[in-house]
Each structure stands twice: as C-alpha cells, then as structure tokens.
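Down below is the structure, laid out as structure tokens.
Only one protein chain is missing; all other protein chains are in place.
Now for subunit A:
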Amino acid sequence: MRALCWNGTNDLRVERVPDPVLVNPHDVIVKVSLSSVCGSDLHLLGGYVPTMQPGDIIGHEFLGEIVEKGPEVRYLNRGDRIVTVSIIGCGHCGHCQHGDSSLCDNSNPKPEAARAAYGHCGAGIFGYSHAFGGYAGSHAEYVRVPYADFNGFRVPEGITDEQAVFVSDAVPTGYMAADMAGIKPGDVVAVWGCGGVGQMAMRSAYLLGAERVIGIDRFPDRLRAAQMKAGAEPLDYTRVDVFDALQSMTGGRGPDVCIDAVGMEADSGANALEDLYDRAKQVVGLQSDRPAVLRQMIEACRKGGTLSIVGVYGGVIDKFPMGAAMNKGLTFRMGQQNGQRYAERLFGHIVKGELDPSYLMTHRWSLDDGPKGYRMFKDKADDCLRVVFAPHA
C-alpha cells in the first residue's frame, strides 16, 4: 500500500509499504477513507519529538471502514464505518476504566523511553514516535487498530465522514480542554491558538456553559473562523497586548479559564526578545519547548482561575513563573486527550446540530499530495485549517 512516511526533519515521502495484518486477537484492520493532519504532527516534522525513525508512517486522526477483524473483537464488525481515537487505550487498566485512556498502562509496547524521561509511560499513539509506542500511523491505505472495541466508534447515521473524522482527535481534545477547566455559568474563557483544536475548545466552552469566549491567534483567516464558526471574540496577539486586552475585556479580573491550544512551538512574536530567548535556548538544547503561551496565561488568568493545557509539550521549559501561579492560586489541568470518554457525547452534539467540525477540513487531498499538504499546513497558507487525505480517492 501507499503511506506517508517521516524520513527526517521536514522530510516526508509517500512510499510503498507492506499492508498491515491482524496481529492480536482484539485488532481490526481499517481501510482509511479520511486521515487528517494535526498540529501535533508539526512537532514531529520540526524534529521536536526525537524518537522518530526514518520510514515511520505518520497520521493519527482518521476515519475508515473495518475490512478485517480479530477473533476476540465483540462489538465491531466488518463493514462498520468507524472513527478511531488517536490515542490508544487498552480499555482494562485502571486508567482506562476511569476514563483516562491517554494514560493507559498497556497500549505502549515500548514503555522504556517514556519511563526514563517521564517516570511513567503514557498510552501508545498512532504515528507519533517510538516514545509513544511506535505504532504505524493512518496516512496510509490501511491501518491496524489494536483493542478495537475500545478505541473504535461506529459512526451513527446522519453524521457525515467530514464531521466524524475530527471526533478522532481535534474535537475531543478541544472538548476535554473545556471539560477539564470546570467551566461555570458566567465564566469568560480565553483560548490561545485558533487551530482546529483551539476552535473546538471554543465551541465546547460554550456547550459547557461559558458566557464569553475569546480566541487568540495571529492569522486573520483563523481568527475569522474562530469568530464566525466558533463564536469567539478574536484577539490578534501581534496587534494588541494580550494581557492588557484580556484585562480590559474582563473588567480587570482576567479570564476565569485560560486554555492552551498552542503547545511547545508557541511563538512570542509580540515580544521579540522573549521569542529570541526561547528560540535560542531551544536551539542550544537548554529547553525543548517554548513556553510563551504558558507564561502569558499565568499572568493574564484571573486569581483563582484555571489553566487548561492541551497544547502538547514534550520536554522541559525555562523561566516558568511559578511565583505568579502559586500566589494567584491557579489550578493547572492538562493532558493528552481521552477521546474514548467523549466520543458518544460528541456524536450526540453533532447529531443535534450543536457542533459541526466539518469546516476544519479546508482541503481534501490525495495521499500523494501529503508532503505538499503538510507544507501548506505548516505555513498556514491558503487559509488552511486542516488538510485531510483520502488515500483511496
């Protein structure tokens, strides 16, 4: 089959690879109909997630049809149209049983690297480096899905492919960001990053009772989409001082909830020296992640407010304003998404018309255009929110 393979920093190639096969009894093989790029892949492309090996198939946000199933798969059947959560849970360990499947104890076949770096290892993720299990990703014609009954969700009638594919990753990530934050009626929620994840967080914040939602980014098309589609008040961080703007918009209190939907590659464009500082340290290897958004959230957040972090960090950061966080009594929530906990609920919102993620698919391309698609997504060119590949089209 054809697959999009990582071959080094900013080096993606479409290659011919063997088809996947059923290995474990709870596996299914999915024929991929749609597979989306995600901001997380940019960290791989940029070389910020170092446990990649040349030839690794990337991609983790996907939809498809079951073409083969293992003997112990109970609920799913051949022919089912399923969306698969991008982060793999086993469904049985204590974490999975409590809904925290991204913390799964069992799905990462290579726990040593993560254990050594983090103390404990997290779940396996499709196409997301060997520290996260080394699973082959979904930018391919077929993909093996382990523990299929737990990770695969049959898409209800009435939900289109274009809507369903994002229930794999962007939608549950945004929803979890809002859910973790414990939003209360009347809350003002500020979301850093108007990518697919940020926009889903904005929409979810309203669904969970937020009074006002503010979306922060610098790309006019993304700010426009955040406003028109997710109902957020847009804030261009290159044109206003984010701290001042947020205080002014909240009567000097600061937002009750601050959501990070940017992660380790945050740019601090508005503050050139901070940006230079963080980039310099990243380049010499003294910090792996750029924490500009975290610093801004800590400073801007209301006293006693909550920071909810779904933007991905991988290593260590520097100049973290712990004193401000402590003395302002902030709450930090964070994590990789636990989509298995939310998938059915999200289908419900989509069916009722309360949520329609399909607009994130600004481009639908052939898999052969994978390298070009990632380049466009990385450059945020052509108003691209997400490029979705159709490997069989």
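We take it that contacts are C-beta pairs under 8 Å (C-beta built on N, C-alpha and C of every residue); 3 or more make two chains touch, one makes a residue touch a chain; residues count from 1.
As a convention for this text, contacts and distances are computed from a predicted model.
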item	value
Name under which UniProt lists the unshown chain, selected from "Phosphate transport system permease protein", "Coenzyme Q-binding protein COQ10 START domain-containing protein", "Pyridine nucleotide-disulfide oxidoreductase" or "NdhM_2 protein"	"Coenzyme Q-binding protein COQ10 START domain-containing protein"
Of A:Glu211, A:Glu233 or A:Asp267, the one touching the omitted chain in the full complex	A:Glu233
Residues in subunit A touching the chain absent from view	1, 3, 5, 7-15, 17-21, 23-26, 45-57, 72, 90-94, 97, 105-114, 116-118, 124, 130-131, 133-136, 140, 144, 146-147, 224, 227, 231, 233-236, 239-241, 243-245, 248-249, 271, 273-274, 276-277, 280-288, 315-316, 319, 368, 370-372, 374-375, 378-379
